[in-house]
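These notes are about the structure you will find just below.
Note that one protein chain of the assembly has been removed; the remaining protein chains are unaltered in position.
By letter and in written order, the chains are A, B, C and D; residue numbering begins at 1 in each of them.
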Amino acid sequence: MRPAISVKEKPKHSRSIARKGVHPYIYRGISASAVIVAGLLWWLISSLHVVSSLFMPSPAEVWAAFLEIIKDGYKGETLLGHIGASLWRLFVAISIAFVTAVPLGILCGRFRWLQAIFDPFVEFYRPLPPLAYYSLLVLWFGIEDTSKILLLFLSAFAPLFITSVYSVQRVPKDRISGATSLGAKGWSLYIYIIFPSCLPDLLTALRTAVGVAYSTLVAAEMVAAISGIGWMVLDASKFLRSDVIYVGIIIMGVIAVLIDVLIRSAMHKWCPWTEQS
Amino acid sequence: MRPAISVKEKPKHSRSIARKGVHPYIYRGISASAVIVAGLLWWLISSLHVVSSLFMPSPAEVWAAFLEIIKDGYKGETLLGHIGASLWRLFVAISIAFVTAVPLGILCGRFRWLQAIFDPFVEFYRPLPPLAYYSLLVLWFGIEDTSKILLLFLSAFAPLFITSVYSVQRVPKDRISGATSLGAKGWSLYIYIIFPSCLPDLLTALRTAVGVAYSTLVAAEMVAAISGIGWMVLDASKFLRSDVIYVGIIIMGVIAVLIDVLIRSAMHKWCPWTEQS
Amino acid sequence: MMIATPTFTSHHSEPVHANRSTQIIVDQVSLTYRPAWEEPVLDQINLELEQSELVCVLGPSGCGKTSLLHILAGYIPPTRGTVRINGKEHKAPNSSVGVVFQHANLFPWLSIAGNVEFGMKMKGIPKPLRKEKAAHYLQLVGLQEAASKLPHQLSGGMKQRAAIARTLATDPSIVLMDEPFSALDALTRESMQIHVRELWAKTQKCIMFITHDVDEALLLSSRILIMHARPGRIVQDFRNPLYSENKARNFNELRADRQFLELRESLLSHIASV
Amino acid sequence: MMIATPTFTSHHSEPVHANRSTQIIVDQVSLTYRPAWEEPVLDQINLELEQSELVCVLGPSGCGKTSLLHILAGYIPPTRGTVRINGKEHKAPNSSVGVVFQHANLFPWLSIAGNVEFGMKMKGIPKPLRKEKAAHYLQLVGLQEAASKLPHQLSGGMKQRAAIARTLATDPSIVLMDEPFSALDALTRESMQIHVRELWAKTQKCIMFITHDVDEALLLSSRILIMHARPGRIVQDFRNPLYSENKARNFNELRADRQFLELRESLLSHIASV
Partner (left out) sequence: ALTSTTKGEGSSTYPKQIRIGYQVSPNGELLAKALGLAEKKFAGVQVKWIKFDAGRDVNVAMTSGAIDFGMVGTPPAANGISQGLPYQIYYIHDVIAESEALIVKNGVGITNLQGTQGHKIATTFGSTSHFSLLSALKQAGINEKSLTILDIPAPEILAAWQRGDIDGAYIWQPTQSTLIEHGGNVLLTSKDVAAKGGITGEVGVVQKEFLSKYPNVVKDYISVLDEAVQEYRAHPQSASVALSKELGLTVAQSLKAMNEIIVLDALQQTEAAYMGSPDKPGQFGQLLKDTGDFLVEQKTIKSSVNLASYQKALRNDLYPVK
């Protein structure tokens, strides 16, 4: 009976590599062209004055606004000051979320009764629009950084917590059994086996969490802020400074991309084994 | 050489079913108890007047506010009117997002050059905080429903588009080959093979998209709205009507859960084959 | 590397089915995947398949069996050479060449009957006729009971039978199978082999059957091709000596046969030697 | 259902290793998974395993082989009965009972050396000693070169060897293996079998080896257990007649042996009959 040569462990064919080797440049070229064409269109539309520069300032105006903000700052704060204020809020919020959500999530993943306690609350607040409960946060914690950071914290907490729970439950049972047979027990099990097993998932969750928190950044800076890149955009929009709005949006987009690259390279470095699949 | 009895097609063990059969009730009980305890704590704290009812109205006050809003509405609109206004905006936005993002995503999934054109734009705006570009939408499309719906549309578009692209690329090559060998070609391939193949992913993406759009609902109703459940919460917070804020938040949470249940049951009904794994 | 085995009769030197019509002519087919300067995957393949042949293709992993099948199916064009089916050049997949894959590859959103009807629907066959024919083919593979079930409710063997019914339902003149049973467990696999043998006897299709399993090739085929790798080419092409003589013998009998064991050993060493 | 096969010698009626010390005593072990009113998965298992035995366990899928192994490893407590290892009741997993799983189950974030050192680290063995011992065991399985690689950079067979080294490095008195090679391809599997046989000869551990593969059981074991299902019980327990006589014969020779083929056929029909 049975296959003369088993096929289970086929060598990975080089086809995908062969494919990837040549083409990406073409597609990157297309992407780049698309961006350039969009830029030209922008320039054309704005220079033909088809639409008022209130709606669509020309690339030159935006660039000028950028230079001006670099030089003089925006309303009493340098550009780096604004960016720094926002990133600091984000960083503090994400850090607190990570060091609370992950251990709690890991414990909840191991003990279903604990999960049963926290689940209803997390599941309830998670889908809520952050601005809805921001009202309460402002009520409780005032208009200063505390409530802003809490808002970011809460939006980052849910994805980190939920992924931690899920990730622990996905740790192969055999891996834990195997580790106990090698003498691991108690805290060693958490530190040496469960945490590293979850790490790839946790980094992915961190990416999500940063994304979600980032998307509430402007909301957080809506209330009585005087610094922050989000506040800058909002303030500019109140005074119809569309050139500054554009500058702010572009900066925010670039920062988002950079943060993502950062986390991805951390994943690449710390969890090389998750790459292939 | 060769296994005497191949193990590839192991019957699915009944263990997980056996496990799930007994326990959930216990855990549901724990969850319910946790919610009840939290409710009691709320009641206790507010009735002991440890904190002012400005910050934490008692359950009774919230209930009274709820009844009042049910009876008299809130600021010229019935409760159902507010909920209806919000859900209508959400519904229109999601519908438009679905019928645009999905076909475009499917095409981009099939033709990489098309994907290369759209990718940089979607990837750039996706991580942006919606409030950042809301300023522009208001400027371009006014303060009425158009800009609100556009904001929701844009937040729903990205996840639907990205998943459609990804999902098409994940359709097994053999499935498409197989279909062509059965005579499918051109549009038939899209309608009978590719779309249904992607359907489970699309429904999952719809869940995400609704979640993301829902979380920007309050932001959308921030500017010049006079209806909508999000506006109600914002307006209440301006006048420190914490009881109304609580009512609004609870209603929003409940609606979110209901929408999610709805989509999940659609998935269950339309894509039963995705359940097991 | 050519091993002269006394029991093998070369197909080309002594045609087995001289009286049958030729279905497929593979003429000097070569294939190079991108980049073009790489060594060809298939090198000048010549091959004729005839009506009611069941040709098993054996060869080490990566020798190009699947690539050859994909060319015959019309999924990829050969870099050089042509494929003619019933006299016409074959350039794109169509329902005259049916394919059965390693994994059943059914459409999970369609019932089993829906899957079997799919090809006919594409051909524009009216619904009542479709239903009738689907029922016929489901009966042929013993799945009449499961007609209204969804694929995920079936076992691996049942799925693979449904896939075969689906392919046969478009009445292809040739059926290509790429290791169709290698994902099945031993017992199911054996019953599927019996099934295919019976179906073949009934329908008299020309079947090209890729397998890794020497036993399977010996038990099923009327003709065996052996391919070698780098570049992929057909190094042996012979009628299966167990076939014509033992049409009626069952598999267990065949397996106990001395000739079977000898052939098996010889083929195995032949393939492993690559 | 008990098939009397002349070539099988019952282990209990005629102890093979009367002179060796008993390592594991399984005493009237039964197991019922929740819910408790279901039929037991294991029913009153009695078993003694002795030093430097290599016991292969064969049985149909679902008969409880893995469950028995999990009880021996201490992962799940038996519903009734006890397991004693070296005289002491065994209740929780520890490094005296090593386990090798179907999938290598290495810790992907640790290098191969790190994996092998893991058990010693848990035992609190100081780093230099750990390094030394790890090197020794890696050498034993022929992986000295790969010490600093991460598991995902290794082939399936190498991973499985690393897993064996990792288990041996904690110096367990018994090693349990649950179909350790069933995910490997045929050629790798064969070389792993040779490896295990050599390791066993060198280390003289008591090994319990679960497999689906009759060939594997015949080639490797000194003793074979056959289990039946519903409820799981040991229906045959005999010394492998191919073993003692043929310690030095290589696998290919063994396979050609008439006795091998007969035993194989008989065991197969025995298992399939369930």
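Please note the rule applied: a residue touches a chain if its C-beta (ideal position, glycine included) is under 8 Å from a C-beta of that chain, and two chains touch if they have at least 3 such contacts.
Remember, predicted model here, so these are calculated numbers, not experimental data.
Colleague: Going by the contact rule already stated, which one of A:A32, A:I226 or A:V257 would touch the omitted chain in the full complex?
Modeller: The one listed residue touching the chain not shown is A:I226.
Colleague: Looking at B:I143, B:I191 or B:L262, which residue reaches the missing chain?
Modeller: Going through B:I143, B:I191 or B:L262 one by one, B:I143 is the residue touching the chain not shown.
Colleague: Looking at B:I26, B:L41 or B:L54, which makes contact with the chain not pictured?
Modeller: B:L54
Colleague: Can you list where chain A touches the absent chain?
Modeller: 52, 54-55, 72, 75-76, 138-139, 142-144, 223-226, 235, 237-241
Colleague: Using the touch rule from the top, list residues of chain B that touch the missing partner.
Modeller: Here the touching residues of chain B are 54, 138-144, 147, 223-224, 237-240.
Here is the rule we go by: only the chains that are shown with their structure count from here on.
Colleague: So, comparing C-alpha centroids, which chain is the farthest one from chain A?
Modeller: So the chain farthest away from chain A turns out to be C.
Colleague: With chain centres taken as the means of their Cα atoms, state the distance from chain A to chain B in Å.
Modeller: Roughly 18 Å separates the two chain centres.
Colleague: Please compute the C-alpha centroid of chain B, do the same for chain C, then give the distance between them in whole Å.
Modeller: 47
Colleague: Going by the touch rule set out above, which residues of chain B reach two or more other chains?
Modeller: 1-7
Colleague: Can you list every residue of chain D that touches 2 or more other chains, as numbers and ranges?
Modeller: 186, 189, 268, 272, in rising order.
Colleague: Considering the complex alone, what residue numbers of chain A touch chain B?
Modeller: 1-4, 6, 23, 26-28, 30-31, 34-35, 38, 54-55, 112-113, 115-121, 123-125, 127-133, 135-136, 138-140, 211, 214-219, 222, 230, 233-234, 236-237, 240, 242, 245, 248-249, 252-253, 256-257, 260
Colleague: Could you please specify the touching residues of chain B with respect to chain C in the complex?
Modeller: By the definition above, chain B touches chain C via 3-9, 172, 174-175, 177-184, 188, 192-193, 196, 199, 271-274, 276.
Colleague: Which of the residues in chain D come into contact with chain A in the complex?
Modeller: Listed in rising order, the residues of chain D that touch chain A are 70, 73-75, 92-95, 97-99, 101, 103, 105, 107-109, 118-119, 122-123, 150-152, 155-156, 166-167, 170, 183-189, 268.
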